[in-house]
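Note that this complex is displayed minus one protein chain, with the remaining chains in position.
For clarity, chains are labelled A and B in written order, and residue numbers in each chain start from 1.
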Amino acid sequence: MSDTAAAGSAGRMHKPRKRGRPSTLRLLFNNTLATTGLAVLVAIVLAALAAPLLPLPDPDVTAPADRLLRPLAEGHLLGTDALGRDILSRLIWGTRVSLAVGLSATLIAAFFGSLIGLVAGYAGGRVDTFLMRGVDMVMAFPYILLALAIVAALGPGLINALYAIAVINIPFFARNIRGITIGLSRREFVDAARLSGKSSAAILFGEVLPNVLPVIIITMSTTIGWMILETAGLSFLGLGAQPPQADLGSMLGDGRKILFTAPHVSIIPGLMIFALVMSINLFGDGVRDVLDPRLKSGALTRPVARTAVAQEREAEPRRHSGSVLDVVGLNTQFHIGGDIYRAVGGVDLHLKPGECLGIVGESGSGKSVTAMSLMGLVPTPPGRITAGSAWLEEEDLFSVDDERIRQLRGADVSHVFQDPLSTLHPLFTIGDQLTEAIMAHRPMRRSQADEKAEELLRLVRITNPAERLKVYPHELSGGMRQRVCIAMALANDAKVIIADEPTTALDVTVQAQILSLLDALRRESNAAILFITHDFGVVSAVCDRVAVMYAGRIVETGETEVVLARPAHPYTGKLIDCVPVLGQPGRRLDAIEGRPPVVNNLPAGCAFAARCERAEADCREGDIPLAAFGEGRAVRCLHPLKGEAADA
Amino acid sequence: MAAYIAKRLLAAIPVLFGLSIIVFLIMAMIPGDPATAILGSYATPENVAKLNADLGLDKSLPQQYLIWLGNILQGDFGRSYALNRPVLDEVLERFSATLILAGTALVLCSILGLLAGVVSAVRQYGLADKAITVLVLVGISTPSFWLGLLLILVFAVKIRLFPASGMYAIYGGGDLPDLLHHLFLPALTLAVVATGVIARLTRTAMLEVLRQDYIRTARAKGLTERRVIYRHAFKAALVSVIPVIGIQAGFVLGGAVYIETVFQWPGIGSMLVNAISTRDLLLVQGGVVVVAAAYVLFNLAADVVQTLLDPRLR
Partner (left out) sequence: MPETALLEIDNAERVFGGGRTLFGRALPAVHAVQGVSLDVRKGETLGVVGESGCGKSTLARLIVGLDRPTAGRITFDGRDLVADARRDPRALARRVQYVFQDPVASLNPRKTIRAILEAPLRHLLGLDRSGREARLGELMEAVNLAPEFLDRYPHEFSGGQAQRIGIARALAADPELIVLDEPVSALDVSVQAQVLNILDGLKTRFGLTYVFISHDLSVVESVSDRVAVMYFGRVAEIGPAREIFAAPRHPYTHLLLKSAPVPGKRSLIPEDANTELPDPYNPPPGCAFHARCPRGTDICLAKHPALERVSGAAAHEAACHHPVDEGGHVRA
């Protein structure tokens, strides 16, 4: 939904992952903590499984003469307990019991909980209400209290404790799985399966379940440690394993009575529980990291306040002295894994005061990254500005310090983004957000700022501005929200407004209004606009000049009417020809075959050569420069179209 | 807002109702004949029949439930046979001790958890983040009852900084400093796990929020990074962490069972464990009902706070 162009292009850059398994396993093993956890876990499990085979004394045989031996005593590596039983033997046999109980409880809870969640989420309606009310009831009890009540009723004992722990964890699975199932059931592929003639049961278990399974596994791996802790807890209280049978919890409970005289009797089993649970949690986190697609793509990495600028970057001198913004040789890269994606590969552009320049391109062309690089709003990691300069009048934006960039953001250079719902903070009123934008640059009293905010809303033609200041973004329509965003961009008399697809998320009638508004405002305020879009129609409506981007570089630039009427670059020509035009229904749509190159593996020569009918041998070698092509025009092509109209 | 709170309060009634049914059913699940269980196997059949009639056990299950519910609503939870006093008196007395312990732990884990989570997110992959991540993992993997024992061993036995057990000193205690002195170790132990969980979720929530478009907007406006993180990001993250704190309250209340046993804190948890061992089922039942009801109300409060923070929920 809130897919920004930058994120979109980053997402597109991901190489298709080959078949899930091998890489998943490799990822897991790359995680040292998870591997350590797995190693410890395997060792513990092997020891527990091998208990009958190991040369251990009988764990339940008492020997009063040998009671409370300290660890490293002869014949008793970990000493003995109050009844003279060998602690090492009891520890291994106890671990076996604890593991078995924890695992069984997890499996029971996962099975019933997931089943309830799947059915409730998929069926919806009354079934859902009925099942989830039941689950809510169980969840209304403080966690372990219900287990206590169940054990109180059934009587103490290991099996009863197991049931109790399993029952109280069912809601946890049910809730989690239901949430996921609801999301999946509304996905289009479920409707597609229904239209393919599949029955409800076949869809639930054949289409939905495979997608839910990773979540079930994640939930299991993160809860099993907890279940082991809880069963140990019940045993510790004397409500679980009953003598002579011992699990880790009851060993700890026994040791507690002699804590002051023989601490090792309680410390050792506690340590074992800790090691077991810790190793499971480490491994579980690793599994979660691998299976959770958000974590896999590094999406949970925190972007820093400003895009990193490479140390080795070489500044470029200004080229257009009269311009308010002059970008020279901009290179922005994304470093993902071992790959370097050249999202922007050497872009030059300039803006005169009051001018509107459109940057047009398809997704992945680097148009948004270009725009977001200027004020350092490309997320780092993975983004990085590696070369070039952006001159805002006399200052190079890539050379100034962070505080200066902060002062310029929202003041001299402001932004309008694509989706006006996600770009406004949902928890603050419109007034809060507007006054904040004002006061960040001009210290004043709140009442003064309120007046200024009201004035701004009036400027963007919002009726009842004083009332609207008090509302939250979700209470406004999309068009209104975008007006608010524009008001915010105008708050401090910006010299340059960077508008990144500001009308793409809007309906066509609302789009027309917003475009008119932007056009009128820039004429009133003499602000220059850098306008990012994929739509030539929108460009025609508001832009004086246009720059067409392909694979991270500008391939053609010039005055809007001229470029649209007589495109010089074959890509521009094709891009115009493949879009239906209103009023010309009979027009043949000339599709561009093939796909744009991925920017981590650009071909030599022209990036468009592979899809171009005019390409010749010289197009596939060397660097093709952006060459002047008549007055105020430039094109990056060795064999440009000459004068043929786009529609010819 | 008042209307919303009233609505939520009304919605809590069916939950409390369902809760009472679950408790009643669990108690009805008890195998064997309760009268025989109470009177012992040497009781005469007449005595058993009389007790059954006294307890209303000769009636149908729904009838029994209604009578039971009626009694509870009037505050009559029956008498504890082991303590020979009204269940409600004992439960309320014990519950106040638990509230002190659990309340302190909850405040502690909320503050520490939020703090650690925010620091961890802001310094992602830094030293502080790594340290906190490891500490959190250790925290949620440590059995709290064992941790309590270790703390007693170190701080009460070896260096004698804090008392090992109880709520007040037997001689000359009873004032606030004495209470705090006794409270420190158990409250800390009880808070450890919940701190870990809250810290973890706060970190995830902060990271999630920090990549939202509105954070980019805040930066594009020229706000200071401090303001972006502590005003814009933290408020949004808090909205998703508050329900977690509500759930953690349940874990803390439950965890009090272990901690009160380890530190011999005279709260409802240790009362329940004793009552279960002595099969004092009316006492168990009363304790469970009161704690669960309190928990429902607490979650209600968490809901209301969340709604106050997030206008979209109104």
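Methods note: a residue touches a chain if its C-beta (ideal position, glycine included) is under 8 Å from a C-beta of that chain, and two chains touch if they have at least 3 such contacts.
Just so it is clear, the model here is predicted, and its values are computed rather than measured.
Every visible chain touched by the undisplayed chain in the complete complex is listed here: A.
Per the touch definition above, the residue from A:Ala48, A:Ala541, A:Ala568 or A:Cys637 contacting the chain not shown is A:Ala541.
Contact with the omitted chain, checked across A:Asn211, A:Gln245 or A:Gln448, is made by A:Asn211. Among A:Leu68, A:Ile592, A:Ala610 or A:Leu638, only A:Ile592 touches the chain that is left out of the view.
For chain A, the residues touching the absent chain in the complete assembly are 16-17, 187-189, 191-198, 207, 210-211, 362-363, 461-463, 477, 479-480, 483, 507-517, 519-520, 534-542, 561, 564-565, 574-576, 578-583, 585, 587, 589-593, 595.
Heads up, the rule we're going with is that only the chains that are shown with their structure count from here on.
Put simply, the C-alpha centre of chain A and that of chain B have 33 angstrom between them.
Here chain B touches chain A in the complex through residues 14-16, 18-19, 21-23, 26-27, 29-31, 121-122, 124, 137-138, 140-146, 149-150, 152-153, 157, 204, 206-208, 210-214, 216-225, 227-228, 232, 235-236, 239, 249-251, 253-255, 257-258, 261-262, 272-273, 275-277, 281, 284-285, 288, 291-292, 295-296, 299, 309-312, going by the rule given at the top. If you check the complex, the residues on chain A that touch chain B are 2, 4, 133-134, 136-138, 140-146, 148-156, 225-226, 229, 232-233, 236-239, 249, 252, 256, 259-260, 263, 266-267, 270, 273-274, 277-278, 281-282, 285, 299-303, 305, 375, 377, 379, 406-411, 414-415, 417, 419, 422-428, 436-437, 440-441, 472, 474, 485, 488.
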